[in-house]
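Omission of a single protein chain aside, the complex is shown with its protein chains in their original locations.
Order of writing sets the labels: A and B. Residues in every chain begin at 1.
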Amino acid sequence: MSAAVVTGVRPVGTPRRGVTAGGVVAAEWTKLTSLRSPWWTAVVTVLVAGVITWLSANASSVDPGFVPADSISTGLLLAQLGPLVLGVLVGAGEFRTGGFRSTFTVVPRRWPVLAAQAVVTAAFGLGLAVVTVAACVAGVLPAAASRGMTLDLAADGTPGVLVGMVLLLVGLALLGLAVGALLRRTVPALVTAIVLVFLLPVVLMLASDPLIGGAASEGSGLTVTGTVGVLLPGTAGQLMTLPAGSTGMDGAPALGPVGGGLVLAAWVLVLLGLAAVRLRTRDVT
Amino acid sequence: MSAVTAAAPRAVRGAPARRGVTLARVLAAEWTKLTSLRSTAWLAFGTVAATAATAYGLGLFVRAEDGRSGTGVVTSGSVLAQVGFLVLGVLVGTAEHSTGTARTTFTAVPRRLPVLAGQALVTAAAALGTAGAALGASVLATSGVRSSVPLALDLHDPGTVRALAGFLLLHTGVALLGVGLGSLLRRPADALVTGMLLVVVLDPLLATNPGRVTDTLRALLPGAGGRLVQDDAALAALDAATHGPQLGTWGGGVVLAGWVVVALAAAAYRLRRHDL
Partner (left out) sequence: MIEVEALTKRYGRTTAVDGLTFAARPGTVTGFLGPNGAGKSTTMRVVVGLERPTSGRATVDGLPYAELAAPLHAVGVMLDARSVHPGRSAYRHLRALAQTHGIGRARVREVLELTGLESAAGRRAGTFSLGMGQRLGIAGALLGDPGTLILDEPVNGLDPDGVLWIRRLVRELAAEGRTVLLSSHLMHELALCADRVVIIGRGRLLADASVAEIVARSERAGTVRVRTSEPEPLLRALLERGAHVTPQEPGVLQVRGATVGDVGAAARRCGVTVLELSTEAGSLEDAYLRLTADAVEYRTSDAAGAPAGGAR
């Protein structure tokens, strides 16, 4: 209609600051939090963690040797699926919806987008993890109260377990992000992530522990399946949630909580690196 | 574009009496749809390869004193294989809704339910064929270990035949559950996560904490279908160990079938009653 429409646009050629790291991170944060699925995933994760911990603590509170702190991480076995799925949806989401076309024309170097997604996923995952762990702690309280016990979170080893639980959840969110960004499609990425974290340990267990015959734990030596098993991201991450003095897993080298965390971190870094290379060197279509 | 002026002279005005939609025709259409996607072939191939490779890999750890059976070794890839069949079903069930093909499909078949029936039938056929191939490949992949240990795979033994047939039934059932969940939930990620939870994730998690409640839950989840591939000795051991209901030989299969029926019925209800 007329030139009046274009008020608010600066004259061509005015020097302006370009794409900044802070801007990219802020943009990714807006994208993540403006969708409904991350919030749903978060709510379900927290609920599942709390309810399962509560059920399991109630069930084991009848044991004479019940120690409330030992039940804290039981809800995490299932709840860890939440951050993993969340990460996959963030990593693959842009490619699924076509949103990447506008994203990568705005940030043509591309890899800052991936870095920003990692920062944002870690931040959202951290918030989610803290609330989830709080739900786990709350889930143990009724069982502890029923036995007249108190839950001392500062007691030996417990702070480490709580930190480990938070780190496990954040790490799995980042692992999901890396798999999603690498594979770019939701279905293959979800399948890969879930098989890697949940299913391969079960399959490896079949090798060392036949269903019948009780041949398990006949020796304390290392086994191939035990070693491979503990190097999987989910199993390794799980080590962070075990009390420092616990024995670890049968047939596996004793990595300890720190070692387990490092293995999970290595998985995340390698997969994110591959995703960055793919982003840099291959077309996005 | 100039040659496009007119269709050959047509005398039609309105619809003459031509036979319309039949279940057989919808079935043919759904078969064309399934086989015209490259992803189907890759998925089937990948599932067969992963199943046989797992069976081979796990076979490397089998020792004579384990007391395993030949069928146990052959079907040991089925935990991983279930994922492939679940994905197959979920992709068939969600494809209409995730790609917008629903607009085309359901204007051609406005009664809608024949489409779901067609999808279930072609998926069952494809799953049965793929499961047969996976079973054959697993038998071949484990032939070395079975002859060296040795472990018998005796097709005259009813228990062996039942477990091998159970392999086909389990994976066909899981694929059908995928169709039901996919058509009901309509979004691949939702259906896939739900399906994997129900079929392969929850069962081992619950197994880590045996008790009356967890064992009862395990018996009621579709993961109980995994019992279909166990040989008689393993089933007896499972029933002896459980604190929940004992499912016997076919109980696990019946539980899985129940889940399939409920998921497909819920999908049919949503398809019939709701907008697309």
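Here, contacts are C-beta pairs under 8 Å (C-beta built on N, C-alpha and C of every residue); 3 or more make two chains touch, one makes a residue touch a chain.
Because the structure is predicted, anything quoted here is derived from the model rather than measured.
Although one chain is not drawn, its touching partners on chain B can still be listed: residues 1, 3-8, 10, 12-16, 18-22, 25-26, 28-30, 32-33, 36-39, 95, 99-111, 275-276.
Note that in this section only the chains that are shown with their structure count from here on.
Those residues of chain A that touch chain B in the shared complex are 55-56, 59, 74, 77-78, 81, 85, 88-89, 186-187, 190-191, 194-195, 198-199, 202-203, 205-208, 210-213, 215, 224-225.
Of all the residues in chain B, the ones that touch chain A in their complex are 54, 57-58, 60-61, 65-68, 72, 76, 79-80, 83, 87, 90-91, 188-189, 192-193, 196-197, 200-202, 204-205, 208-209, 211, 213, 230, 233-234, 237-238.
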